[in-house]
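Incomplete set of chains, arranged as in the complex.
Labels A, B and C are assigned to the chains in the order they are written; within every chain, residues are numbered from 1.
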């Protein structure tokens, strides 16, 4: 995690952009399936695949954020650390509940 | 649910396509956020929003499928009904686990 | 699915009761871990295991319900079928979102 990185994910930005581009294409693919009246179960299977791909992106972002923004804040001061932990925990809660 | 509808979702196709178009745009928006080094938590919040939007699409597709393909099969014969139920339950399992 | 079964799950009641008994024991086990100050990550791992076990129970109940109550209603009349489908879809939505 180089110090010059602005956010935890900045070092892996190209990889995230590649994965998001792929997910965007998958969503377009689902629309095409619906437009072409593909069988419901096959459309549902593809929606589950996109949801899992999004999950993988979010789990990566969480790890990068914890390992960079949260850890750095903790080193600066207990108060900053605690604030960043609360913020991260709320974001993790939204992920767990989505 | 008109009999002429090919799949349960066919009657609502325009609405599904509209929602999928919006989700596609949201995924592109997440990529833009990453590209512009937006703060991790804000990116994560948007990923959760897209996951929820996808969930809503999948739940709609499940209801349409149950109310059309599964119910019609059940009326044709117990065996057809049971096969469609198994198929639908497996798709629902994938959704619950994704 | 014998006609005499009151609900879809009635035929598999013993199996569901066995699995729920096991889950109950696992939850008690988590409490014991907390009481004995076991490391957080190990407690979290056990919570994930219990969540997955509950998911498996719910997926089984959904399949049983679709294959019994919903299919039977659909055979009685389109209106009864549609009402049962809506009810089942709402329950599935709660599962997907939990």
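We take it that contacts are C-beta pairs under 8 Å (C-beta built on N, C-alpha and C of every residue); 3 or more make two chains touch, one makes a residue touch a chain.
In this text the structure is predicted, and so the values were computed from the model without any measurement.
Peer 1: Could you work out how many identical chains the complete complex has, if 3 are displayed?
Peer 2: Assembly-level count of identical protein chains is 4.
Simple rule for what comes next: only the chains that are shown with their structure count from here on.
Peer 1: What whole-number Å value describes the gap between the mean CA coordinates of subunit B and subunit C?
Peer 2: 21
Peer 1: Report the inter-chain centroid distance for subunit A and subunit C in whole angstrom, where each centroid is the mean of the CA atoms.
Peer 2: 29
Peer 1: Quick check on subunit C: which residues sit in contact with 2+ other chains?
Peer 2: Residue numbers touching two or more other chains: 97.
Peer 1: Can you check the complex and tell me which residues of subunit C touch subunit B?
Peer 2: It is residues 1, 55, 58-59, 62-63, 66-67, 70-71, 74-75, 78, 81-82, 85-86, 88-89, 92-93, 95-97 of subunit C that touch subunit B.
Peer 1: Taking the touch rule as given, give the residues of subunit B at its contact with subunit A in the complex, in rising order.
Peer 2: Contact set of subunit B toward subunit A: 6-10, 13, 16-17, 20-21, 23-24, 27-28, 30-31, 34-35, 37, 39-41, 43-45, 47-48, 50-52, 54-55, 57-58, 61-62, 64-65, 69, 87-88, 91, 94-95, 98.
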